[in-house]
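After this line comes chain A, so read on.
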Amino acid sequence: MIFARRAWSVVWKDLLVERRSKETLNALAFFSLLLLFVFQFALGPDRERLAAALPGLLWLGFVLAGLLGLGRTFVLERENDCWEGLILAPGDKSAIYVGKLAANVTLMLVVEGLILLLFAVFFNVDLAPALTGLALVMILGTVGLAAVGTLFAAMTAQVRARELLFPVLLLPVQVPVLLGTVKATEAVLLGEPLGAVGHWLGLLAAADVIYIVTGLLTFDFLLES
Partner candidate 1 sequence: MGDNWGFVLAAYALAAIVLTGYWRHLVRRERELNAPVAGHPPGAPPRQQ
Partner candidate 2 sequence: MRKTKFITGGAVIAAALAYMIYAGVTQSAVYFVTPAELRASAVAGKAYRLGGMVLPGSVTWEPRTLALHFTLGDGTATVPVRHKGTPPDLFGEGRGAVVEGTWSADGYFRASLILAKHSEEYKAPHDASQAGYKELIRTLQGDGR
């Protein structure tokens, strides 16, 4: 109970700050728009090529936005000298991890929804029939991405060259999640039933469980003084 209340207070605090300042969200929304530009210029107007590349592009966008967003997980704490406060928080610190993770997943899903919308409008793709399957894949993938991302953000928060180190550490670890989500998205967009990619969904779920539990168990060690 206490654990849940502590975690909730972190979520509430983070989302409240974000809702007031909209700092990260605004920047990420603009970034998504820029991504669209880049993809458009890189691929040209060929519709066929775009359709083939869409699942990969979509997840490339999610991951790039994730790298920017997740890397900022502890920026406020660092800039406002609250890092010590986190370290000094009494008792089990995994509640902080859960709170940060939940806030990150929420933020990421909002940004991903926005990217999806932009893709649908600007690239003229009809995503409506695939939406439920897509939502499932996005939730599974985002939880995996955020679970490791939150942990690594704490790890690199107080390290030299953290902007560089964070993606360098996160990207290789995320390979299973990336492969799974891209393959599952591909199948979903082609109108295949979710059962056809059941093994990928299983892999994503297993990855989520492993990452979250590892994060819960090891987060304490990152916040020692």
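Assume contacts are C-beta pairs under 8 Å (C-beta built on N, C-alpha and C of every residue); 3 or more make two chains touch, one makes a residue touch a chain; residues count from 1.
On how the list was made: all candidates are chains of the complex that A comes from, given by their letters.
Since the structure is predicted, the reported quantities are computational estimates derived from the model, not experimental observations.
**Q** Quick check: counting C-beta contacts as defined, which of 1 or 2 touches chain A in this complex?
**A** Considering all copies, chain A is touched by candidate 2.
**Q** What does chain A use to touch candidate 2 in their complex?
**A** Answer in residue numbers: 48, 92, 199, 202-203, 206, 209-210, 213-214, 216-217.
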